[in-house]
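Here the complex is missing a single protein chain, while all its other protein chains stay put.
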Amino acid sequence: MSDPATPGDGRVVLGPDDVSRALTRIAHEILEHNKGAAGLVVLGIPTRGLPLAHRLAERLASVEPDFDPQTQLGSLDITMHRDDLRRAPVRPIGATTLPASGIDDKTVVLVDDVLYSGRTIRAALDALSDLGRPRAVRLAVLVDRGHRELPIRADHVGKNLPTASTERVRVMLTETDGRDAVLISDAASGGEG
Amino acid sequence: MDHLLSAADLDHATAVRILDTAAELAATQGREIKKLPTLRGRTVVNLFFEDSTRTRISFETAAKRLSADVINFAAKGSSVSKGESLKDTALTLQAMGADAVVIRHQASGAPHLLANSGWVQAAVVNAGDGTHQHPTQALLDAYTLRRHLVGPQTAGQDLAGLRVAVVGDVLHSRVARSNVDLLHTLGARVTLVAPPTLLPVGVEAWPCDVSYHLDEVLEQAPDAVMMLRVQRERMSSAGGGFFPGPLEYSRRYGLDARRLAVLPSHAIVMHPGPMNRGLEISAEAADSPQAVIVEQVANGVAVRMAVLYLLLAGGRREDVA
Partner (left out) sequence: MTDYLLRGARPLGGEPVDVLISGGVIAAIGADDDAPRDDAHVIDAEGLVLLPGLVDLHTHLREPGREDAETVESGTRAAALGGFTAVHAMANTNPVADTAGVVEQVYHLGRRAGWVDVFPVGAVSIGLEGERLAELGAMADSEARVRVFSDDGKCVSDPVLMRRALEYVKALDGVIAQHAQEPRLTEHAQMHEGVVSAQIGLAGWPAVAEEAIIARDVLLAEHVGSRLHVCHLSTAGSVEIVRWAKGRGIDVTAEVTPHHLVLTDELARGYDARFKVNPPLRTQADVDAVRAGLADGTIDIVATDHAPHTVEDKDCEWAAAAFGMTGLETALSVVQEAMVDTGLMDWADVARVLSSAPALIGRVEDRHGRPIAVGEPANLTLVDPAARRTVDPRTQATASPNTPYRGRELPGRVVATFLRGRATVLDGKAVLGA
């Protein structure tokens, strides 16, 4: 987990209010497309996809009382399905918890913080296929920064952020980093995880 | 972590990490599709100089569930055979491109030699060397203890405060040595129970208590009792026998129904297998609801998956920027 940002981490492109509004809009979009809450399973991808999924679930439940986070919220860790494990020291495995009723025939909404190359989502789709057969899979992300390397697109986007590949996008959330913000900086060292 | 040679090499953080990883992997083993693609393209060699179907199958299953290729190398090597066996075998494995070598050998220190000799580049996993160490057994034992005895949430947890009795032939047991090391690291308190002839000179230096009296130890209400296998051969060598005979052994050190009843209701009964039913453990005890012996076997696969994952999935230090 990262520490609260210090000046020099980049310029803020989304502040706390922007993040909140984006999540509210995404929640409405999800319910609109699904025509309600029935059959939805929201799965956050660790690390920051998880708190985002939790916040989405709260909003879904407040708009649509039928939505029950106890049985319609979970996490999906994709470490074991990554295609780039050899490029870094071995990673810890995050938790995968599915609702008891599983994902068969459900509409799974994957939630992540940043959509970039698309490889994380590709791994998530592989992981999902080992767990069951959803009726449909949709993707909600807080930020889409372009530069896709695979034919993957998000259904719900908080903010489209065109970036140069030399730039670094950093999402901070209160649950993990102490504040809500999305920052862009010029990369000095290393890429994103 | 480059190799897993001894439980004594694992610090607290690494041990907990292995257990946490095993817990996540155990969840995958409960699903219909148990296979994960993570170690695809990697080659794991089972190099077993001692017969052991159950441990070998456990490692083989673990490797295959991670999509690794598995090669089983059953080498013949008695303790008097020349070292060419180990060295030449190792060079052959290196030429075959082994990424990991799981080795079981009758000579203590053989995995250490393999890991440090420069004969192979592979990660070395000790599946049991002589009377020295069997670290994955201790890990699966610790995992089993944690699952049953530590709260509902086990992630990040160790075994602090738990009291475990390890009973049997400690002198010849690599399982005992590994468990004393690992359980101590994880904060548990271990009491070894054995007749004096089956305790090594120097055991006083180990981080555990020692007792010759099983009933006294059981009365202190341990949270778990781990029974070690006693080999019948040890009872029979004339003048060199460690014990008068099986009957006296069971009477004084066997876990029977009477002793089982003394245990607190939450306590679990463990055994690394294979069991001598009627010798160190009675059928009632082995089949009782408190016995987790069969579960230990299943946990072994998850723990070994975790070990292989942590050793092989990431880049080697030299390859990673």
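Here the chain labels run A and B in written order, and each chain numbers its own residues starting at 1.
Here, contacts are C-beta pairs under 8 Å (C-beta built on N, C-alpha and C of every residue); 3 or more make two chains touch, one makes a residue touch a chain.
Remember, it's a predicted structure, so these values are computed and weren't measured experimentally.
Taking the whole complex into account, name the chains on display that the unshown chain touches.
Touched by the chain not displayed, across the whole complex: B.
Which of B:52, B:92, B:108 or B:276 touches the chain that is not shown?
Missing-chain contact among the listed residues: B:108.
Looking at B:4, B:86 or B:190, which residue reaches the missing chain?
Final answer for the missing-chain contact: B:86.
Could I get the residues of subunit B that touch the absent chain, sorted low to high?
On the side of subunit B, residues 8, 79-84, 86-87, 105-110, 112-113, 116, 129-133, 174, 177, 200-203, 205-206, 239-240 touch the unshown chain.
Everything that follows uses one rule, which is that only the chains that are shown with their structure count from here on.
Using the average of all C-alpha atoms in each chain as its centre, how far is it in Å between subunit A and subunit B?
40
Tell me, which parts of subunit B touch subunit A in their complex?
Touch list, subunit B to subunit A: 17, 20-21, 24-25, 27-28, 31, 33, 35-38, 155, 309-311, 313-315, 317, 319-320.
Write out the stretch or stretches of subunit A touching subunit B in their complex.
Counting only subunit A, the residues touching subunit B are 77, 79-81, 85-96, 126, 130-131.
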